[in-house]
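One protein chain is absent from this view; the other protein chains keep their places.
This part shows subunit A:
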Amino acid sequence: MADPLSAAAAERELFGDEDFEDLSPSSDQLNSINLGSDDGIPLDSENSTTADLLEGSGIRNLELEDEQMDNETKDLFIVVDNPEKHVTTMESYITFKITTKTTRCDFDNHEYSVRRRYNDFLWLRQRLEETQPSHLIPPLPEKHSLRRLDRFSPEFLKNREKALQKFMSRLEDHPVLSFNEHLKVFLTAKQFEFQAYKKQGSGFISRTADSLRNLSASYMMKNRSPEFTMLQEYIQTFGEKLGTMDRIQQRLVKEQMEYVTELNEIGPVFTLWSNSEDELSTALTAVAHSIETCCNAVQESVLTHLGQGLSLEHISETEGEFGQSLKEYILYVEAVKAVLRRRDAMQMEYELAAEELQKKKDEKEAKTDLSELAKEVERLNDRTVCADSDLKADMERWHKFKRKDFRDLFIKMADKQISFYEKSLKAWEDAIPLIQNTEQETKKEED
């Protein structure tokens, strides 16, 4: 396992070489991921019979990350697209094409193209959490749940593609995570190499993390900096607000759809009515026409809210663009909580060691032992300090792009409303002369 050039390398050194040797790679972890997933047992894509190309893969979400935060010299570009269904005798699953363009010198080529399935993304995220425990790891979309759409439906895949793209974009922008070795392998390795690499596994940190997590239940931290307590409180409340907003937007879509249903019914009534009138016929047709235009405007508005390429029947089941962005942040809440737990665990480990050292000093026993322990305490202290600053930096970045994301999202929401109202306004303004037009005709007749 080659160390990356980045800060991640320094990060790992904190754990000491012995950690790498002591803990043998565990394959249990890997298996559990694969078996636990809904995508089933992984198979090489070579064996699979590639099925239908899925529609709408041309739409990329590069524009999402057009504006870089503070990274002017961007040298890594990742695009997730082109979902493809694979059908084997054992299972059916979807892979996405991942195209990487880079000028980084630790990559041998400038361009890579691989196919990865959702499980592979899960694997990557797990590795990132293990190797970069002090960092906020962007969330992945949730596993397919049965309540929702068919997992091979274009709507579902479109949403998943977008969410995976978002995940990769978050990684490529990250000053540390983008240099992660596992990420590099994920982006570049050929299928068989990647499978082999996955089997090596590691899982050493997660074990430590597990044991520490158990500790946290019984152990109260003494010196946690208040800012992390505040962060924890913040993220909790933030999550609640997002949950509420998610429910509101779902409800709004539902209300709008029901509104459209009624509008769709009232238009034809005016048309029908116009058939039994002479002079009023034009006016009634004009009203019917305006209603139809409004109807289309609402539908369009709902569709842009939910994303392109959707059919109306699926609207109620689909997460829209707005909903998806919300979902990402709802998942971020869990990611922040997880990194906080990892941070706490590190501090805890340090505090326990320091306590033990103090105890032993007090007991004044076995003076030879203490230098080793003191060294360990110091190492753990350093690690905690580094983790704190990593997390602080990550949260700062997160707050920044969160602010931008929500600003953009809300502006889009307002624009959508404005555009809907403008279209309806025009429809009704156009209708007025038509409604009144017949009046002049009658007057002419009378004259």
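Following the convention adopted for this analysis, a contact is a pair of C-beta atoms (placed from the backbone, for glycine too) under 8 Å apart; a residue touches a chain by one contact, two chains touch by 3 or more; residues count from 1.
Note that in this section contacts and distances are computed from a predicted model.
*Asks:* Among "pyruvate dehydrogenase (acetyl-transferring)", "SUMO-activating enzyme subunit", "SNX30 protein" or "Sorting nexin-4-like", go ahead and choose the protein name stored in UniProt for the chain not displayed.
*Replies:* For the chain not displayed, UniProt's protein name is "Sorting nexin-4-like".
*Asks:* For subunit A, which positions touch the chain that isn't shown here?
*Replies:* 234, 237-238, 241, 244-245, 248, 251-252, 255-256, 258-259, 262-263, 265-266, 269-270, 272-273, 276, 279-280, 283-284, 286-287, 290, 294, 403, 406-407, 410-411, 414-415, 417-418, 420-422, 424-425, 428-429, 431-432, 435-436, 438-439, 442
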